[in-house]
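What follows is a set of notes on a single structure, which appears directly below.
Missing here is one protein chain; the remaining ones are kept as they sit in the complex.
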Amino acid sequence: MSKGRLEAFSDGVIAVIITIMVLELKVPHGADLAALDPLVPVFLTYVLSFVFLGIYWNNHHHLLHATGRVTGGVLWANLHLLFWLSLTPFVTGWMGENHFDSLPTALYGVVMLCAAIAYYILQTTIIRADGPHSTLAKAVGHDMKGKLSPVLYAAAIPLAFVHELLADALFVTVALIWLIPDRRIERRINST
Amino acid sequence: MSKGRLEAFSDGVIAVIITIMVLELKVPHGADLAALDPLVPVFLTYVLSFVFLGIYWNNHHHLLHATGRVTGGVLWANLHLLFWLSLTPFVTGWMGENHFDSLPTALYGVVMLCAAIAYYILQTTIIRADGPHSTLAKAVGHDMKGKLSPVLYAAAIPLAFVHELLADALFVTVALIWLIPDRRIERRINST
Amino acid sequence: MSKGRLEAFSDGVIAVIITIMVLELKVPHGADLAALDPLVPVFLTYVLSFVFLGIYWNNHHHLLHATGRVTGGVLWANLHLLFWLSLTPFVTGWMGENHFDSLPTALYGVVMLCAAIAYYILQTTIIRADGPHSTLAKAVGHDMKGKLSPVLYAAAIPLAFVHELLADALFVTVALIWLIPDRRIERRINST
Partner (left out) sequence: MSKGRLEAFSDGVIAVIITIMVLELKVPHGADLAALDPLVPVFLTYVLSFVFLGIYWNNHHHLLHATGRVTGGVLWANLHLLFWLSLTPFVTGWMGENHFDSLPTALYGVVMLCAAIAYYILQTTIIRADGPHSTLAKAVGHDMKGKLSPVLYAAAIPLAFVHELLADALFVTVALIWLIPDRRIERRINST
């Protein structure tokens, strides 16, 4: 029951975040193709952020499914994750409006990095509460994806100042790692 | 349980989409009837989009009610549907503000077409997971409405450039097909 | 189960409506009391609308608690109610920004009247599905409050053009009828 409400609240917050992001796609005044032009980068960042939030919701769903006990620490670790996710609309809007300029792109990476760390803290907090022989501890295993993502985000931040496209390419890479079905990617990562 | 959370998240997203659309109805400064005048087309598109989102929620409700297994593919097919639905407030606002001009009307049709295709993909993904003898596979049957809707949306896109009213008439037709109780309409479609 | 999802979706929509209304309370630029001055009527309409939406959520809660079968008609009657409630932020903002001017006040009454009628339709649709001997049919009984509210709203619309305060007084009266505990008010209404 306690877990049910934690899931419901997280679902609510992620549902609102994913949806209010679309408000950054400001309705243009003209009715021709030229009016849509400045919206193209905003739309692309919207797609990227939608996919990231979808991945987080997906993982969060699996994480809590395998969770046994919900302690006070788990509640706060969860709120900490939601805090960083709640900044997504802001950094998405800033990056989109400035056509993937260096600083907004780097800040996007910072928020993504913090969210990834917050997810890792949440996972660790749950495993500590459930014990090392719990379902979750076994399911997570080596967690290559979970460890690779923050490394790629951290690399994207300085690279945004070399060329924005390098950072963007890393963001898309992280998204693809999570989107492509598990087995293949895991084999690929393990064989590298 | 897994299904319960998928439903809860989808409900949350659709609830936010359907409600933030009303923010496009900007509060006018004057207090007379003339102040409401430019809002009439915005209000009409709001009603249309509200009905469409209501239909999607309704169908989504029935679809998941008949669903047995929720696989990773189903989660992503569902997020893909929510993505297109999340663009509804933007195209609704653009079409409303430009008094049903050609290009915004065509783009509205594009988003509706993509949402209809996404719904079809979700349905197919669930049937593939549940098997050809599942409740859902039988319930869907020939699915005349589901097949007719994207055809009408696809027809509306070029027709918007001939005359916007032709496209609008098709949008209203699709809405009516779903709103009028099932048996009558199905007989009509089958007899055509 | 079907009922559970209907409740969850309605809760989501009403929760978003009640919360985005606060966005009409635009943050002023100054930091003194004078800056808050123009917000007073906006705040008062916010309180009024918050109470109305609270009453609707409360009644909706009791209504669905007593509901047996959820038919397709019930789903649409419910969406119809949510449609009128979703217009509350718009009319609240318009009435607040124009300091309870005649036309905005009358339009507020129109939306409230339509919501009250939509609630009545929903109640009737559920009773028709559940039968005349159902829990709900007995619980509703004579439903004096439910019948009195639309009458008072209908009276408020023309009275807004005589003097806005007359309409406002009727709105507050309806709110009080529902807020004051049931037994007392019912006795009072029955004795009139």
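Observations, loosely collected:
By written order: A, B and C. Residues from 1 in each chain.
Keep in mind that, in the parts below, contacts are C-beta pairs under 8 Å (C-beta built on N, C-alpha and C of every residue); 3 or more make two chains touch, one makes a residue touch a chain.
Remember, predicted model here, so these are calculated numbers, not experimental data.
The chain not shown here is touched by just one of C:8, C:44 or C:166, and that residue is C:8. The missing chain, though absent from the display, is touched by one residue of A:79, A:121 or A:166; that residue is A:79. Within the complete assembly, residues 7-8, 11-12, 14-16, 18-20, 22-23, 25, 27-29, 31-33, 47, 50, 54, 57-58, 61, 65, 179, 181-182 of chain C touch the chain that is not shown. Taking the complete complex into account, residues 1-2, 5, 8-9, 12-13, 15-17, 20, 23-24, 72, 75-76, 79, 82-83, 86-87, 89-90, 93-94, 97-98, 101-104 of chain A touch the chain not shown.
We take it that only the chains that are shown with their structure count from here on.
With angles rounded to a multiple of 5, the C-alpha fit of chain A against chain B returns 90 degrees of rotation. For the touching copies chain B and chain C, the fraction of interface residue numbers used by both falls below half; the interface is of the different-residue type.
Centre-to-centre spacing of chain A and chain C amounts to 38 Å, using the average Cα coordinate of each chain. Under the contact definition stated at the top, the residues of chain C that touch 2 or more other chains are 12, 15-16.
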